[in-house]
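One chain of protein is taken out of this complex; the other chains stay put.
Let's turn to chain A:
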Amino acid sequence: MSEICCFKGHDLKFYWTINWVVILLGIFLLALTLLLFIFPKNKENQRCVVKIQVGDLSNKKEKIPTVLVFTEEDKYGLYSNLLFKYFLAEGVVCGHELFVASAKEHPDNILKELPAPLLDDTYRNELGEEATAVKSEDFQDSMKIAWRYQNLPKTEASPTSTKFGHYYDVSKTMPPELFQSRNWHSFYLPEELSLHPLPLHLPCKLTPARRAYTRLLQSIQRIIYQEGFDGSDPQKKQKNILRIGIQSLGSMLWGDDICSSDTPEDIHSLTKFLYVLRALLRKSLSACIITVPAHLIQNKAIMERVTNLSDMVVGLESFIGSERETNPLYKDYHGLVHVHQIPRLNSLICDVSDTKDLAFRLKRKLFTIERLHLPPDLSDTVSRTSKQDLAESAKLLSSGCGAMAIGKKHLDF
């Protein structure tokens, strides 16, 4: 609600001032406010979780929450890949150790393509906040038509003061010296399989997927043990966090047939892997992100089990090639974000935001996740029918995302 109002204010501003400078400033501020309010708010999930871990390091008695973030890939894997790289880049910037596992792209290449951090962002943020403050003051004064919005509390402005993570420029890649200075480990499946042929004593009845997963688990376990992430070695000078990223788990390239057949040879290989991985994470200081081509997995029961086994599940739905691409409701966005599961850390309840409808868009330099809203109604001549169309599709959307569809029939209280 308050969000829409905020936009209204800006739009009115557009009408009144013909001065181009002000318009440009307005556009800049709009972008900035989006960047400040919305982006950190929604990237929060991964970030804040890792932050919590850092905070908990000092308090050793507390149980340290470790998190398994699970991303359902969008159809062509574009945006999930980007999110994956964001996660790793944040690790590089925060000085965490990285572990990158992939069966498709060589981990070296993944690291080379991390987005470049905007390291002077603290300075920029301060500047931005000041400008926002000035701006909001002056549009408060000038609210003559939209006077009913004048006294609304500016609750949206408060989250800017707490900063989550860093900002990245997706148009550039990270300078190599930045990630080369960090300690990182890679796991490239074809390499691993050719370097170390299977020991003979292992039973050969193992499916290829099971073999690959076992190898990966052994590799992660070795690193956790050797580098002291399991906290077993208290003399280790400094505790660090291991960020694990696993790309396209469960796809054909991992030798898994859950994507190609409805009744796979070994239906439990992925869930078993996740369970053991969870155990490893629970024992150590690490966070893990996994991307999975969920739309390819034939047997939906697997996804249900996988959801139960992970702490956080986020689905990305890209509009590329879908009929929603041309829907006017989504014309500003590139896809939808579905949050399926949120972790509860040291509390009974998780932090639930008010809006469940999230959308993402990829700008030239920035990937943002925003609350989905109807675009501000700029023209005077918008016909009533098209407005209703929009409202209809908005309704359709909520039926897709939540259990709102049967709202009319039910009355719970």
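Rule of thumb we're sticking to: a residue touches a chain if its C-beta (ideal position, glycine included) is under 8 Å from a C-beta of that chain, and two chains touch if they have at least 3 such contacts; residues count from 1.
The criterion applied here is as follows: contacts and distances are computed from a predicted model.
K.L.:
Identify the UniProt protein name of the omitted chain, choosing among "Elongator complex protein 6", "DnaJ heat shock family protein", "Ribosomal RNA-processing protein 43" or "Ras-related protein Rab-14".
P.N.:
"Elongator complex protein 6"
K.L.:
From the list A:Lys104, A:Arg182, A:Lys239 or A:Lys356, which touches the chain that is not on show?
P.N.:
The one listed residue touching the chain not shown is A:Lys356.
K.L.:
With respect to the chain omitted from the figure, which of A:Leu114, A:Leu280 or A:Met312 is a touching residue?
P.N.:
A:Leu280
K.L.:
Check the options A:Leu78, A:Leu178, A:Leu193 or A:Leu217 and report the residue that touches the missing chain.
P.N.:
A:Leu217
K.L.:
In the complete complex, the non-displayed chain touches which residues of chain A?
P.N.:
205, 217-218, 221, 268, 271-272, 274-276, 278-280, 282-283, 299-301, 304-305, 308-309, 347-349, 352, 354, 356, 402-404, 406-407, 410-413
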